[in-house]
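Missing here is one protein chain; the remaining ones are kept as they sit in the complex.
Letters A and B mark the chains in the order given here, with residues in each chain numbered from 1 onward.
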Amino acid sequence: MRSVLDPAGPQAAHIAALWWWMFWIFSTVFVLVIAALLVGIFRARARDDAVMTSPSVALQPTRERRIGWTVAACVGLTIVVLIIFLAANVITGHRLALLAADNAVTIQLTGYRWWWKVRYPDPVPARQVTTANEIHIPIGRPVLINTDSQDVIHSFWVPSLHGKRDLVPGNPSAIWIQADRPGRFEGQCAEFCGLQHAHMRLLVIAESEENYQAWLEAQRQAARAPSDPLAQRGLHVFETGPCALCHSVRGTEASGQVAPDLTHFASRATIAAGTLPNSPGHLAAWIVDPQHIKPGNAMPSNSLSPEDLQALLAYLGGLK
Amino acid sequence: MNQRVLDVSTLPAVASGPRATIWWGVVGLLTIEGTMFGLLVATYFYLRLNFTEWPPLGTPAPDLLAGSLNISLLLASMGPMIIAHRAALQERRRPIWIALAICIAMGVVSLVLRGFEFTAMHCRWDTHAYGSVVWTTLGMHTGHLIASTLENVLLALLMRLGPVERKHFVDVNVNAVYWYFVVLAWLPIYIILYFGPHLL
Partner (left out) sequence: MSHDHDAEKNKDTVLSEAELRVRLEQIWKSPDGFTGWFKNVFHKPISERMIITSFVFFALAGLLALLMRVQLAVPENTFLSPDLYNQFFTVHGSTMMFLFAVPVMQAVGLYFVPLMIGTRNLAFPRLNAFGYYMFLIGGLLLWVGLALNIGADTGWTSYVPLAGPEHSPGKRVDFWAQMITFTEIASLVAAVEIIVTTFKLRAPGMSLNRMPIFVWAMLVQSFMVIFAMPSVMLASGFLAMDRLVDTHFFNQAEGGDPLLWQHLFWFFGHPEVYIIFIPATGMVSALVQSFARRPIVGYTAVVLSLIATGFLGFGLWVHHMFAVGLPQLGQSFFTAASMLIAIPSGVQIFCWIATLWSGRVIVRTPLLFVAGFIAIFVLGGLTGVMQASVPFNLQVHDTFFVVAHFHYVLIGGAVFPLIGALYYWFPKITGRMMSERLGGWNFWTFFIGFNLTFFPLHQLGLAGMPRRVYTYLPETGWGSLNFIATVGAAILGIAVLMFLINVTISWRRGALAGANPWHADTLEWSVPSPAPVYNYLYLPTVNSRTPLWTKAEDQPIVKGLRADILEVLVTNLLDAMPDHRHLLDGTSYWPFLTAVAVGIGIITAIFTPWGVVIGSVLAFICLAGWFWPHGEPVPDSSREAGPPVQEAA
């Protein structure tokens, strides 16, 4: 679900409307110009052997004046079309600026190569939520996304909801979005950021206010402690192995800051920034050889014994 | 057939100033270099926006002595260069090489002073963005100062030792234009680099 022409929120809807206005007006202009060109050429065709002699260049002043006025009229029409377009543009800009901003949800989005750190700030530190690559928002409420980057320029773009905003390191910015219907809206990094730019996607999941609050509340909790021995072994593998150097799971020893937070990993629909569905098979392939799936990314390959791998999968699968 | 003819054989074979193609070529070059300097100045102002203090905290404002001496010297050097320029229009060799020799001496002193200007900035090119833009601006102008002084040397030698063709007087003419650029382009930049920290 990701198209500029299938808007799911007011911003994208205004832009799509502007697009259709431009499309029809400019298509008409295009057809008229091409028609004039073709008619002009065919109407004025000389005899084929006329190229053998120099033309007689006797320009008649009255005819030339008439031609001049016709050209001037076309230029005038062009200016009129441009003014209409400028007006439509101003109106659209105005509508976008006037969108309500009360009762907004605020999200901090930070770009990394090649994943998205998502934080829901809260004055109470214990109520802050940190996750990755997936944003949940309630329908019908404006959402302010504050943008920044930890390394190179990235760009946040969810076509169904709004245009894009670049995440420029050292130049924090912000963009307003809003979804007016529930759904799963796909986005993708839209500023070339290196080897795996193509695999830096994110999901925006818009849901009812109740579902959103429930999700937020669940995300606030620390990680669920594993109940069965296999998952406990998995936690041990996670905490003592390389995983904990980069990843964090709140409520455990793992507090690495340079990779996605995995506290509620199993609640996410995709892995590796939208590259693969979040299923055990894909997850296993990813953990064992991330370089094969996303060559150049920061996660090294991991040689785990099959039992350790199963344990880890069981543990991660329980992090809902 | 009555072919009419425009006979140009009595036209001169050498011309100076804006009549000469080389003059336009050099003006073109100076427009390019002037645009580079303009963009460097724009960069200076743009980077200023990234700092609360200017120069940045920990870097004092540039010392004025070396820079002020240098710009004064350069402005003074316009004098002998104008003499060389006038003599070139009159195609007189002796005043040219004497005036150029004075310019060369002033150019050498200017380069020595320029060395002190770099240290007067109280930072290196890799200290921070201010250091980077200031050193690059100084460096680019220094390149022109060296090139122009070397050209003065070559032309002075040519005028003194020969063989001198008439077109070499045109070369002295455009060399003067290059020198005027080196001096006059520096004037606003001097003001910005040395007084910018106090005004911005």
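Throughout what follows, a contact is a pair of C-beta atoms (placed from the backbone, for glycine too) under 8 Å apart; a residue touches a chain by one contact, two chains touch by 3 or more.
The model shown is predicted, which means the values in this text are computed figures rather than measured ones.
Q: Touching the hidden chain in the complete assembly: which of A:121, A:229, A:251 or A:296 does that?
A: Result: among the candidates, A:296 touches the missing chain.
Q: Using the document's definition of touch, tell me which of A:190, A:204 or A:314 contacts the absent chain.
A: Result: among the candidates, A:190 touches the missing chain.
Q: In the complete complex, which positions of chain A touch the hidden chain?
A: Touch set of chain A with respect to the missing chain: 2-5, 12, 14-15, 18-19, 22, 26, 29-30, 33-34, 36-41, 43-46, 48, 50-55, 57, 59, 63-64, 67-68, 70-71, 74-75, 78-79, 82, 85-86, 88-89, 92-93, 96-97, 113, 147, 151-153, 155, 157, 159, 162-166, 168-171, 173-175, 186, 188-198, 275, 295-296.
Q: Even though one chain is hidden, which residues of chain B still touch it in the full complex?
A: Per the touch rule, chain B residues meeting the hidden chain are 2-15, 19-22, 24-25, 28-29, 31-33, 35-36, 39-40, 43, 46-47, 50-51, 56, 91-93, 125-133, 135-136, 143, 146, 150, 154, 158, 162-168, 171.
Note that only the chains that are shown with their structure count from here on.
Q: Suppose each chain is reduced to the average of its Cα coordinates; what separation in Å results between chain A and chain B?
A: 51
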